[in-house]
Each structure stands twice: as structure tokens, then as C-alpha cells.
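Pasting a structure here, questions to come.
As you look at this complex, bear in mind that one protein chain is not there, while each of the others sits in place.
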Amino acid sequence: MKWKRYLPVEANATVLRRGFVALTAFSLVCSLSFFNAYARALPGIEQIAVSFPGVQMPPFSLLLGPSLYGFWVSALAMVPLAGYFWALHTRLSHSVYLMRRLPDRWELARRCLTLPVLAALFFLGLSLALWLLDFAIYWTVTPDRFLPSSLWEALWS
Amino acid sequence: MVRFDDLRLRDGAPIYLQIMEHLKAGIAAGTVQDGDELPSRRTLSALLGVNPNTIQKAFRLLEEEGLISSRTGSKSCVCLSDQQSQAMQQQLPNTQTLEYIEKMRAMGLTRSQTIALIETLWKEDVP
Partner (left out) sequence: MLQLNRVSKTYHLTTHALHQVNLSIAPGEIVGLLGENGAGKTTLLKCILGLLSYQGSITLDGAPIGRDNIARLSFATCEHSFFPTLTPQEHRVFYREHFPTWRDQRFEALMDFFRLPGNRPLRAMSVGQQNQVEVILALCQGADYILMDEPFAGNDVFNREDFYKVLLGILEPTETVILSTHLLSEINHFVSRAVLLWDGQIVGDVSTADLDEQGLTVLDYVKEKYHYQPDRVSNALSQLSGEEDDLCGNR
């Protein structure tokens, strides 16, 4: 149970695991909004191009919309989680008096911060990965004539 | 082993004196013999609920009076010559009687009145 060293002594690992899975699932579900938007935009644009040849695909950021918000909310939720871990040592009991007396000066910080920081990085990392994936789809699947000439322009439109 | 279980500490008199008195009373009564072992300082400290320094002081003074001897690392024991034993056995009744006389005087009784009182009230010695 080496990983338990990175959680507060009294944290409920099962609840935390379930919470983490729930947040990840929630974030992934949110991210579907891009695919949904894109799946509607592409056939639409083909249709419009028949009458208006110069038409362009909607900007990437528009199609992206709120699909990454789930990850960001999850990452932000790690801040109150760290606060809760701290409260476990000061409200539930005063075990903070014990933790602050340990020869290992980083014990308390390690237990309160490791999971929130790693989880926040995970969610942000996942959001970055999905952002790249979504753009990859946007750039490669859309026919060239509907896209601006430079990738950079398409990315930041 | 000299027993201290029945020693009840009272307020007002220094503890180390009470401990010393307890031992002397035992000698006077004959229940404490030459060679009897004393409990270790720590045991006695825990038994009486008294700080070890106090126990240490009592033992030190008893040793100065020549009533006990301590060897480092082992328990102290009573060391009494016959002379000392006898002297102690006499001493306690002496001290008690002197105290009694003082009390009677304080109440205003004379010597003959006190003796008469004793004669009246002291039932015959049981053989």
C-alpha cells in the first residue's frame, strides 16, 4: 500500500477513487461536444458550398466550445480537495500537531498536495491531449478548400 | 522486604520524613529486621505516587543515620546492630510518651492527675 503514503492518513481511498473516475468520465462526456459540433458542421458546409463556393469551415475555437471545460472544472476542483485534506488534520482532529512534529518535514505537505497536484496535472494534460486530437481531426478531415491556408491561423481563429 | 503498602501520606509533614518515620516505626515494632531489603527507589516512587527525588532524599538521610546501606546497582537493605535495634525500640515509646505528656500539660493536667488517669483507664495487661 505504498501509495497510501501520498494521501492523508484518514482519507477514504475508495471514495477518492470513485470521485476521480466520476470527474474523468464527466470531462470526457463534455469533450464529446466538439465531436458533436464537428459532425454537424462538416456535412452542413458541403451543402452550403454548393450555393456559396467561398465559404469557410467555422473556426476551430467555435466548434470546440465548452468541450474542454469539464477538464478545467475538474482541475480546479483539486483546489478545494487540497483544502479538504488540510481540514482533515485540523477540524476532524488535531492530528496536525502530530504531523508537524514528524522528523520528515515534508510528510504533511506530501499527503495533502500530491493527489490534488497530480490529478490537476492529469486533467490539464488530458485537456491538452484532446485539444490536439480535436484540432488534428479538424485540420485533416476537413477538405482543404474550407480551411484557411495556414495551420496556425486555423488553430487560433 | 520492608513493606510500605500501609504507609498513608499525610499533609503538613515533609514526605521524606514520613518515609523515614515509617521505617523507624517498623524497627521499633520489630517488624523490620537487620538485613531486610528495601524496595527499589523506582518501585517505592510508583507505590506511593511520589517523585523519585523525594525517595532519594529519604534513603540518603537514612544512610547518613546509619540505618540502611546502599550498594550501587542493587537494592538498599537495612543494617542494624543490636544496639541500634534496642535503641530504636526504646526510642519510639519515649517519643510517644513525651508527646502525650505535652498534650496533657496543654489541657492543664498535673503529673499526679495524669498518672491517676492512666491507672484508672489502663485495663490490666493481657498475659
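Each chain gets a letter, A and B, in the order it is written, and its residues are counted from 1.
Here is the rule we use: a residue touches a chain if its C-beta (ideal position, glycine included) is under 8 Å from a C-beta of that chain, and two chains touch if they have at least 3 such contacts.
Keep in mind the model is a prediction, meaning the values are calculated, not measured.
The chain not shown here makes contact, within the complete complex, with A, B.
Contact with the chain that does not appear here is found for just one residue of B:51, B:69 or B:113, B:51. Interface note for the absent chain: among A:25, A:39, A:62 or A:98, the touching residue is A:98.
Contact residues of subunit A toward the unshown chain are 9-10, 92-98, 100-105, 107.
Residues 9, 11-16, 42-43, 45-54, 57 of subunit B touch the missing chain (whole complex, contact as defined above).
In this text, only the chains that are shown with their structure count from here on.
Look at where the CA atoms of subunit A average out and do the same for subunit B: the two points lie 84 Å apart.
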